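All protein chains of the complex are present and in place, except for one that has been dropped.
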Amino acid sequence: MEVRQVVGSVVCTQRIPGLAHVDLRLVQDGQGRQAVATDPVGARPGDWVFLVSGSAARHAMGNADILTDLTVGGVIDQWEPA
Amino acid sequence: MEVRQVVGSVVCTQRIPGLAHVDLRLVQDGQGRQAVATDPVGARPGDWVFLVSGSAARHAMGNADILTDLTVGGVIDQWEPA
Amino acid sequence: MEVRQVVGSVVCTQRIPGLAHVDLRLVQDGQGRQAVATDPVGARPGDWVFLVSGSAARHAMGNADILTDLTVGGVIDQWEPA
Amino acid sequence: MEVRQVVGSVVCTQRIPGLAHVDLRLVQDGQGRQAVATDPVGARPGDWVFLVSGSAARHAMGNADILTDLTVGGVIDQWEPA
Partner (left out) sequence: MEVRQVVGSVVCTQRIPGLAHVDLRLVQDGQGRQAVATDPVGARPGDWVFLVSGSAARHAMGNADILTDLTVGGVIDQWEPA
(Lines give C-alpha, C1' and ligand atoms only; values in the text may rest on other atoms or scores of the structure.)
Protein backbone atom coordinates (compact mmCIF):
# COMPACT_ATOMS: atom_id res chain seq x y z
CA MET A 1 0.00 0.00 0.00
CA GLU A 2 1.40 3.33 -1.09
CA VAL A 3 2.22 6.05 1.44
CA ARG A 4 1.00 9.57 0.61
CA GLN A 5 -0.01 12.81 2.32
CA VAL A 6 -3.49 14.33 2.11
CA VAL A 7 -3.13 17.83 0.66
CA GLY A 8 -6.77 18.81 0.09
CA SER A 9 -10.07 17.81 -1.44
CA VAL A 10 -11.35 17.80 -4.99
CA VAL A 11 -14.45 19.66 -6.19
CA CYS A 12 -16.01 17.71 -9.03
CA THR A 13 -19.63 18.14 -10.14
CA GLN A 14 -19.36 16.17 -13.41
CA ARG A 15 -18.56 12.58 -12.38
CA ILE A 16 -19.58 8.97 -13.03
CA PRO A 17 -22.66 7.63 -11.16
CA GLY A 18 -20.42 5.11 -9.35
CA LEU A 19 -18.74 7.98 -7.48
CA ALA A 20 -21.79 10.07 -6.63
CA HIS A 21 -21.80 11.55 -3.11
CA VAL A 22 -18.31 10.26 -2.27
CA ASP A 23 -15.66 12.56 -0.76
CA LEU A 24 -12.53 12.75 -2.89
CA ARG A 25 -9.15 13.53 -1.33
CA LEU A 26 -6.15 14.89 -3.17
CA VAL A 27 -3.11 12.89 -2.04
CA GLN A 28 0.54 13.54 -2.86
CA ASP A 29 3.62 11.31 -2.67
CA GLY A 30 7.13 12.27 -1.63
CA GLN A 31 7.96 13.31 -5.21
CA GLY A 32 4.97 15.67 -5.41
CA ARG A 33 2.88 13.44 -7.69
CA GLN A 34 -0.83 13.86 -7.05
CA ALA A 35 -3.70 11.39 -7.18
CA VAL A 36 -7.34 11.33 -6.14
CA ALA A 37 -8.56 8.85 -3.51
CA THR A 38 -11.84 7.96 -1.87
CA ASP A 39 -11.78 8.16 1.92
CA PRO A 40 -13.92 6.13 4.34
CA VAL A 41 -11.63 6.93 7.28
CA GLY A 42 -11.94 10.71 7.51
CA ALA A 43 -8.33 11.76 6.90
CA ARG A 44 -7.54 15.48 7.20
CA PRO A 45 -5.18 17.68 5.21
CA GLY A 46 -1.64 17.12 6.44
CA ASP A 47 -2.29 13.50 7.46
CA TRP A 48 0.03 10.83 6.10
CA VAL A 49 -2.02 7.86 4.98
CA PHE A 50 -1.55 4.54 3.23
CA LEU A 51 -3.75 3.69 0.28
CA VAL A 52 -5.40 0.48 -0.90
CA SER A 53 -5.43 0.08 -4.70
CA GLY A 54 -7.06 -2.22 -7.23
CA SER A 55 -10.25 -4.15 -6.56
CA ALA A 56 -9.55 -4.00 -2.80
CA ALA A 57 -10.13 -0.23 -3.02
CA ARG A 58 -13.79 -0.83 -3.82
CA HIS A 59 -14.28 -3.28 -0.97
CA ALA A 60 -12.45 -0.91 1.39
CA MET A 61 -15.27 1.61 0.85
CA GLY A 62 -17.66 -0.88 2.44
CA ASN A 63 -19.59 -0.90 -0.84
CA ALA A 64 -18.09 -2.57 -3.90
CA ASP A 65 -20.37 -0.53 -6.18
CA ILE A 66 -18.21 2.54 -5.56
CA LEU A 67 -15.99 2.66 -8.62
CA THR A 68 -12.67 3.78 -7.18
CA ASP A 69 -9.19 2.32 -7.67
CA LEU A 70 -7.60 4.08 -4.65
CA THR A 71 -8.96 4.28 -1.10
CA VAL A 72 -7.47 5.58 2.15
CA GLY A 73 -6.77 2.47 4.26
CA GLY A 74 -5.56 4.21 7.39
CA VAL A 75 -4.01 7.28 8.91
CA ILE A 76 -0.41 6.75 10.01
CA ASP A 77 0.21 7.82 13.61
CA GLN A 78 3.92 7.03 13.59
CA TRP A 79 6.63 4.72 12.30
CA GLU A 80 8.40 2.32 14.63
CA PRO A 81 11.87 2.10 13.12
CA ALA A 82 13.95 -1.04 13.09
CA MET B 1 -7.06 7.66 -9.32
CA GLU B 2 -4.53 9.38 -11.55
CA VAL B 3 -4.86 13.05 -12.46
CA ARG B 4 -4.37 13.95 -16.14
CA GLN B 5 -5.39 16.59 -18.68
CA VAL B 6 -7.46 15.84 -21.78
CA VAL B 7 -5.42 16.94 -24.80
CA GLY B 8 -7.49 15.56 -27.68
CA SER B 9 -9.21 12.54 -29.14
CA VAL B 10 -7.89 9.46 -30.94
CA VAL B 11 -8.96 8.39 -34.43
CA CYS B 12 -8.77 4.60 -34.62
CA THR B 13 -10.61 2.56 -37.22
CA GLN B 14 -8.84 -0.78 -36.56
CA ARG B 15 -9.78 -1.73 -32.99
CA ILE B 16 -11.03 -4.68 -30.90
CA PRO B 17 -14.79 -5.40 -30.90
CA GLY B 18 -14.91 -4.60 -27.16
CA LEU B 19 -14.15 -0.95 -27.92
CA ALA B 20 -16.42 -0.45 -30.94
CA HIS B 21 -18.29 2.88 -30.97
CA VAL B 22 -16.58 4.20 -27.84
CA ASP B 23 -15.02 7.68 -27.77
CA LEU B 24 -11.32 7.60 -26.93
CA ARG B 25 -9.64 10.57 -25.25
CA LEU B 26 -5.94 11.31 -25.30
CA VAL B 27 -4.91 12.24 -21.75
CA GLN B 28 -1.54 13.56 -20.57
CA ASP B 29 0.05 13.72 -17.13
CA GLY B 30 2.22 16.47 -15.67
CA GLN B 31 5.35 14.86 -17.18
CA GLY B 32 3.86 14.82 -20.68
CA ARG B 33 3.21 11.06 -20.77
CA GLN B 34 0.17 10.20 -22.88
CA ALA B 35 -2.45 7.50 -22.51
CA VAL B 36 -5.81 6.68 -24.07
CA ALA B 37 -8.97 6.62 -21.94
CA THR B 38 -12.65 5.89 -22.48
CA ASP B 39 -14.94 8.74 -21.41
CA PRO B 40 -18.54 8.39 -20.19
CA VAL B 41 -18.53 11.90 -18.70
CA GLY B 42 -17.96 14.08 -21.76
CA ALA B 43 -14.67 15.74 -20.85
CA ARG B 44 -13.36 18.39 -23.25
CA PRO B 45 -9.83 19.23 -24.35
CA GLY B 46 -8.15 21.28 -21.63
CA ASP B 47 -10.16 19.68 -18.80
CA TRP B 48 -8.24 18.16 -15.91
CA VAL B 49 -9.78 14.81 -15.01
CA PHE B 50 -9.14 11.89 -12.70
CA LEU B 51 -9.09 8.39 -14.14
CA VAL B 52 -10.37 5.05 -12.87
CA SER B 53 -8.07 2.13 -13.77
CA GLY B 54 -8.24 -1.67 -13.63
CA SER B 55 -11.47 -3.62 -13.59
CA ALA B 56 -13.29 -0.59 -12.15
CA ALA B 57 -12.65 1.15 -15.49
CA ARG B 58 -14.99 -1.28 -17.21
CA HIS B 59 -17.75 -0.86 -14.65
CA ALA B 60 -17.32 2.91 -14.82
CA MET B 61 -18.45 2.78 -18.46
CA GLY B 62 -21.82 1.49 -17.26
CA ASN B 63 -21.15 -1.65 -19.32
CA ALA B 64 -18.52 -4.14 -18.16
CA ASP B 65 -18.25 -5.55 -21.71
CA ILE B 66 -16.32 -2.47 -22.78
CA LEU B 67 -12.71 -3.63 -22.64
CA THR B 68 -10.91 -0.58 -21.29
CA ASP B 69 -8.41 -0.30 -18.45
CA LEU B 70 -8.70 3.51 -18.05
CA THR B 71 -11.91 5.57 -17.82
CA VAL B 72 -12.56 9.23 -17.02
CA GLY B 73 -14.13 9.25 -13.54
CA GLY B 74 -14.79 12.97 -13.27
CA VAL B 75 -13.86 16.44 -14.40
CA ILE B 76 -12.04 18.42 -11.70
CA ASP B 77 -13.59 21.84 -11.08
CA GLN B 78 -11.05 22.93 -8.49
CA TRP B 79 -8.80 21.84 -5.65
CA GLU B 80 -9.54 22.87 -2.09
CA PRO B 81 -6.10 23.13 -0.55
CA ALA B 82 -5.28 22.17 3.00
CA MET C 1 -4.48 2.46 -22.03
CA GLU C 2 -0.79 2.91 -22.73
CA VAL C 3 0.44 4.21 -26.07
CA ARG C 4 3.35 2.32 -27.67
CA GLN C 5 4.85 1.58 -31.07
CA VAL C 6 5.12 -1.89 -32.58
CA VAL C 7 8.79 -2.56 -33.30
CA GLY C 8 8.75 -6.24 -34.23
CA SER C 9 7.67 -9.72 -33.22
CA VAL C 10 9.01 -12.18 -30.69
CA VAL C 11 10.14 -15.72 -31.51
CA CYS C 12 9.48 -17.92 -28.52
CA THR C 13 9.27 -21.70 -28.71
CA GLN C 14 9.32 -22.40 -24.94
CA ARG C 15 6.14 -20.81 -23.55
CA ILE C 16 3.19 -21.52 -21.25
CA PRO C 17 0.22 -23.50 -22.69
CA GLY C 18 -2.01 -20.45 -22.21
CA LEU C 19 -0.07 -18.59 -24.91
CA ALA C 20 0.29 -21.39 -27.47
CA HIS C 21 -0.24 -20.30 -31.08
CA VAL C 22 -0.63 -16.63 -30.23
CA ASP C 23 1.33 -13.93 -32.10
CA LEU C 24 3.50 -11.85 -29.78
CA ARG C 25 4.41 -8.26 -30.69
CA LEU C 26 7.33 -6.34 -29.31
CA VAL C 27 6.09 -2.85 -28.37
CA GLN C 28 8.14 0.13 -27.23
CA ASP C 29 7.18 3.33 -25.44
CA GLY C 30 8.55 6.83 -25.98
CA GLN C 31 11.39 6.16 -23.52
CA GLY C 32 12.51 3.03 -25.36
CA ARG C 33 11.15 0.56 -22.81
CA GLN C 34 10.04 -2.68 -24.41
CA ALA C 35 7.20 -5.06 -23.59
CA VAL C 36 5.52 -8.04 -25.23
CA ALA C 37 1.83 -7.88 -26.19
CA THR C 38 -0.70 -10.21 -27.76
CA ASP C 39 -2.36 -8.81 -30.88
CA PRO C 40 -5.86 -9.64 -32.14
CA VAL C 41 -5.94 -6.58 -34.42
CA GLY C 42 -3.05 -7.29 -36.80
CA ALA C 43 -0.79 -4.31 -36.04
CA ARG C 44 2.34 -3.97 -38.19
CA PRO C 45 5.83 -2.77 -37.31
CA GLY C 46 5.86 1.00 -37.17
CA ASP C 47 2.20 1.25 -36.08
CA TRP C 48 1.40 3.25 -32.95
CA VAL C 49 -1.11 1.35 -30.87
CA PHE C 50 -2.83 1.59 -27.52
CA LEU C 51 -2.76 -1.40 -25.20
CA VAL C 52 -5.31 -2.93 -22.85
CA SER C 53 -3.78 -4.27 -19.61
CA GLY C 54 -4.91 -6.39 -16.68
CA SER C 55 -7.79 -8.83 -16.86
CA ALA C 56 -9.30 -6.85 -19.77
CA ALA C 57 -6.29 -7.97 -21.84
CA ARG C 58 -7.53 -11.56 -21.71
CA HIS C 59 -11.07 -10.65 -22.71
CA ALA C 60 -9.72 -8.42 -25.51
CA MET C 61 -8.27 -11.56 -27.15
CA GLY C 62 -11.83 -12.85 -27.55
CA ASN C 63 -10.81 -15.82 -25.38
CA ALA C 64 -10.23 -15.31 -21.66
CA ASP C 65 -8.13 -18.51 -21.52
CA ILE C 66 -5.27 -16.71 -23.25
CA LEU C 67 -3.00 -15.76 -20.36
CA THR C 68 -1.79 -12.33 -21.37
CA ASP C 69 -1.66 -9.10 -19.37
CA LEU C 70 -1.20 -6.79 -22.40
CA THR C 71 -3.19 -6.78 -25.64
CA VAL C 72 -3.26 -4.42 -28.61
CA GLY C 73 -6.62 -2.59 -28.37
CA GLY C 74 -6.37 -0.58 -31.56
CA VAL C 75 -4.10 0.99 -34.15
CA ILE C 76 -3.98 4.78 -33.88
CA ASP C 77 -4.67 6.51 -37.21
CA GLN C 78 -4.18 10.04 -35.90
CA TRP C 79 -4.61 12.37 -32.94
CA GLU C 80 -7.17 15.15 -33.04
CA PRO C 81 -5.57 17.87 -30.94
CA ALA C 82 -7.45 20.19 -28.65
CA MET D 1 6.94 -9.98 -6.93
CA GLU D 2 8.79 -6.89 -5.81
CA VAL D 3 11.87 -7.13 -3.59
CA ARG D 4 12.01 -4.78 -0.59
CA GLN D 5 13.55 -4.52 2.87
CA VAL D 6 11.51 -4.35 6.07
CA VAL D 7 12.47 -1.13 7.88
CA GLY D 8 9.92 -1.00 10.68
CA SER D 9 6.25 -1.19 11.59
CA VAL D 10 3.40 1.29 11.26
CA VAL D 11 1.27 2.51 14.17
CA CYS D 12 -2.21 3.26 12.88
CA THR D 13 -5.28 3.49 15.10
CA GLN D 14 -7.66 5.00 12.51
CA ARG D 15 -8.02 2.37 9.78
CA ILE D 16 -10.64 0.58 7.67
CA PRO D 17 -12.45 -2.41 9.26
CA GLY D 18 -10.90 -4.72 6.63
CA LEU D 19 -7.46 -4.14 8.18
CA ALA D 20 -8.39 -4.37 11.87
CA HIS D 21 -5.90 -6.30 14.01
CA VAL D 22 -3.42 -6.83 11.17
CA ASP D 23 0.29 -6.07 11.60
CA LEU D 24 1.52 -3.51 9.08
CA ARG D 25 5.17 -3.49 8.00
CA LEU D 26 6.98 -0.53 6.49
CA VAL D 27 8.98 -1.81 3.50
CA GLN D 28 11.49 0.10 1.40
CA ASP D 29 12.92 -0.56 -2.06
CA GLY D 30 16.47 0.03 -3.28
CA GLN D 31 15.60 3.64 -4.20
CA GLY D 32 14.30 4.42 -0.70
CA ARG D 33 10.60 4.42 -1.66
CA GLN D 34 8.40 3.24 1.18
CA ALA D 35 5.18 1.24 1.20
CA VAL D 36 3.03 -0.50 3.79
CA ALA D 37 2.50 -4.28 3.62
CA THR D 38 0.58 -6.88 5.57
CA ASP D 39 2.72 -9.72 6.88
CA PRO D 40 1.57 -13.31 7.56
CA VAL D 41 5.17 -14.59 7.62
CA GLY D 42 6.65 -12.72 10.56
CA ALA D 43 9.42 -10.75 8.82
CA ARG D 44 11.70 -8.68 11.05
CA PRO D 45 13.32 -5.29 10.49
CA GLY D 46 16.34 -5.73 8.25
CA ASP D 47 14.90 -8.73 6.41
CA TRP D 48 14.75 -8.61 2.63
CA VAL D 49 11.39 -9.92 1.47
CA PHE D 50 9.42 -10.32 -1.73
CA LEU D 51 5.88 -9.02 -1.87
CA VAL D 52 2.69 -10.31 -3.47
CA SER D 53 0.48 -7.56 -4.93
CA GLY D 54 -3.03 -7.27 -6.33
CA SER D 55 -5.83 -9.67 -5.48
CA ALA D 56 -3.25 -12.37 -4.63
CA ALA D 57 -2.21 -10.20 -1.66
CA ARG D 58 -5.59 -10.81 -0.03
CA HIS D 59 -5.45 -14.56 -0.57
CA ALA D 60 -1.86 -14.62 0.72
CA MET D 61 -3.18 -13.45 4.11
CA GLY D 62 -5.12 -16.72 4.33
CA ASN D 63 -8.29 -14.60 4.51
CA ALA D 64 -9.51 -12.77 1.42
CA ASP D 65 -11.55 -10.38 3.59
CA ILE D 66 -8.35 -8.61 4.60
CA LEU D 67 -8.28 -5.58 2.31
CA THR D 68 -4.62 -5.28 1.47
CA ASP D 69 -2.91 -4.87 -1.93
CA LEU D 70 0.59 -5.85 -0.72
CA THR D 71 1.56 -8.87 1.40
CA VAL D 72 4.93 -10.32 2.40
CA GLY D 73 5.26 -13.56 0.42
CA GLY D 74 8.53 -14.75 1.88
CA VAL D 75 11.79 -13.82 3.57
CA ILE D 76 14.79 -14.10 1.25
CA ASP D 77 17.61 -16.19 2.76
CA GLN D 78 20.00 -15.71 -0.16
CA TRP D 79 20.32 -15.35 -3.92
CA GLU D 80 21.86 -18.11 -5.99
CA PRO D 81 23.50 -16.19 -8.82
CA ALA D 82 23.71 -17.43 -12.37
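Which chain is which? They are A, B, C and D, in the order written, and residues in each are numbered from 1.
Rule of thumb we're sticking to: a contact is a pair of C-beta atoms (placed from the backbone, for glycine too) under 8 Å apart; a residue touches a chain by one contact, two chains touch by 3 or more.
None of these values were measured; they are calculated from a predicted model.
Novice: Could you list which residues of chain D touch the chain missing from the display?
Specialist: 1-3, 30, 40-43, 50, 52-57, 59-60, 62, 71-82
Novice: For chain C, which residues lie in contact with the unshown chain of the complex?
Specialist: Missing-chain contacts on chain C: residues 6-19, 24, 26, 33-37, 45-46, 54-55, 57-58, 67-70.
By our rule, only the chains that are shown with their structure count from here on.
Novice: Distance between chain A and chain B based on Cα centroids, please, to the nearest Å.
Specialist: Centre separation, chain A to chain B: 19 Å.
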